[in-house]
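I have placed the structure first, in the form of structure tokens, so that the comments after it can refer back to it.
Note that one protein chain is taken out, while the other chains of the complex remain in position.
Order of writing sets the chain letters: A and B. Residues in each chain are counted from 1.
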Amino acid sequence: DPSLERESKPRLSGLTMVIDKGLGLTAFKDLLDLAGDYIDFIKLGFGTASLTPFPVLKEKLNLAGLHGIHLYPGGTFFEVAWAQQQTDDFFHTLSDMGFSWVEISDGTIDLQDEERSRCIRKARDCSFRVITEIGKKMKGSVTPVSDLAHTFFKDRDDGAEYIIVEGRESGRNIGIFDSQGGVDTDYVLNIYERVESHRLIWECPQNPQQVAILKLLGSKANLGNIPAQEALSVESLRRGLRSDTFFTFGGYSI
Amino acid sequence: DPSLERESKPRLSGLTMVIDKGLGLTAFKDLLDLAGDYIDFIKLGFGTASLTPFPVLKEKLNLAGLHGIHLYPGGTFFEVAWAQQQTDDFFHTLSDMGFSWVEISDGTIDLQDEERSRCIRKARDCSFRVITEIGKKMKGSVTPVSDLAHTFFKDRDDGAEYIIVEGRESGRNIGIFDSQGGVDTDYVLNIYERVESHRLIWECPQNPQQVAILKLLGSKANLGNIPAQEALSVESLRRGLRSDTFFTFGGYSI
Partner (left out) sequence: DPSLERESKPRLSGLTMVIDKGLGLTAFKDLLDLAGDYIDFIKLGFGTASLTPFPVLKEKLNLAGLHGIHLYPGGTFFEVAWAQQQTDDFFHTLSDMGFSWVEISDGTIDLQDEERSRCIRKARDCSFRVITEIGKKMKGSVTPVSDLAHTFFKDRDDGAEYIIVEGRESGRNIGIFDSQGGVDTDYVLNIYERVESHRLIWECPQNPQQVAILKLLGSKANLGNIPAQEALSVESLRRGLRSDTFFTFGGYSI
């Protein structure tokens, strides 16, 4: 590790959240045996948690626990339950399944401030640890920095531990990304300066996005929606073990 | 399942065909254990059937059978046999291997109407169930709707059960897709209205294409060339469990 700065788990920043879009059980175990030390969260993407056979889901939760990784269902799953007016059932079912983290979001539905608060507090009352997400999933959608900061601090007051900045699985034409997937540097820095930055998770599925965020905010930025097969590549970036960040984090005096 | 409309297998529409470009045996088993209920066909892409070690192929056939999934070799494999004037051997070999479905296509070779008929009927005589494919693989190639409909009904007369509309593995600059991978809506609707639409399988490898086709034709459209790792994502789309089709198929009165 040329950077000499990478903390081991459990850590409070430099977090990596991987998106599981449908890994088989063997592939899931394989990933954890290989890269478990470099992964802090795994999100079951979209509503796939409800499509995964229960024995597979149960074993994924078990394996994640053994590796000190928090496995949780993606926010869309919550939004479906909310739209069906079944949030109570939703929390109880997740709890029974063995989940201890949940994501509250309104990327597709519309939650008023008070309703969003109520949902986060409800989750906390059910003993969940909470991640929230800020941002709409609609193409071209950008949340103004002041709105984002407002929601950030409200969510924190309500008990959220991490707040995700929406980047979708595609990383294009959404929030901090333009239609080519490029990063809006000013927007990112504005957000970074307005909130508790170590509580933010930046969704950045693509390698150039990961490079851009890490160079901008440092190797301890929290990154989300990392494809499973890129987990080791992202760790290489954090440690200056890939060309893109070789001199940024390698600590060489050249 | 918010859509409350998804049929279980075996089903006659809402079919998902996954392309296997070279899954290892463990990965193949992993996929079926996770998503077997959501997959109807698996195609061994290109000529990979002939490159797969026989014990691996045999076990893939066995596993597919246990999950009620039809495994079959991609059309190019047939076209190679045809170009070598060995279609008889081809059908016998596939039969010996344990395949019960076969794809007849002329994406690369040129088959006259009568020859195409002869091949389909020959396959039927060898007890195969037949999928055909319409469309050329050459860049920019588009089959006129009237030609496509003509071939469709001829293939059906000859005994084909499903007809694939060519989209290649890339989903760009071919048939229903422009050079950016966008869907030609008018062309799709024209085809849809001219034939027995539940007999069509639309090749759409990319997420935005899947979203476009499902929104246009409904959640029961048959989709093909789905990458293995996207099988659960496509099922999420069909059920309104992903943002893109949340309100389309979720059945919410909002």
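The criterion applied here is as follows: a residue touches a chain if its C-beta (ideal position, glycine included) is under 8 Å from a C-beta of that chain, and two chains touch if they have at least 3 such contacts.
If you're wondering where the values come from, they're calculated on a predicted model, not measured in any experiment.
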Touch criterion as defined above, residue of B:V80, B:L111 or B:V142 at the omitted chain: B:V80
Selected residue (touches chain absent from view) among A:D30, A:E59 or A:D184: A:D30
Sole contact to the chain not displayed, among A:Q86, A:S146, A:T185 or A:S243: A:S243
On chain B, residues whose C-beta touches the chain left out of the figure: 21-27, 45-48, 50-53, 56, 76-77, 79-80, 83-84, 107-109, 137, 169-170
Residues of chain A (touch criterion as defined above) contacting the omitted chain: 1-2, 26-27, 29-31, 33-35, 38, 207, 229-233, 235-236, 239-243, 246-247, 250, 252, 254
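In this text, only the chains that are shown with their structure count from here on.
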Centre-of-Cα separation between chain B and chain A, whole angstrom: 34
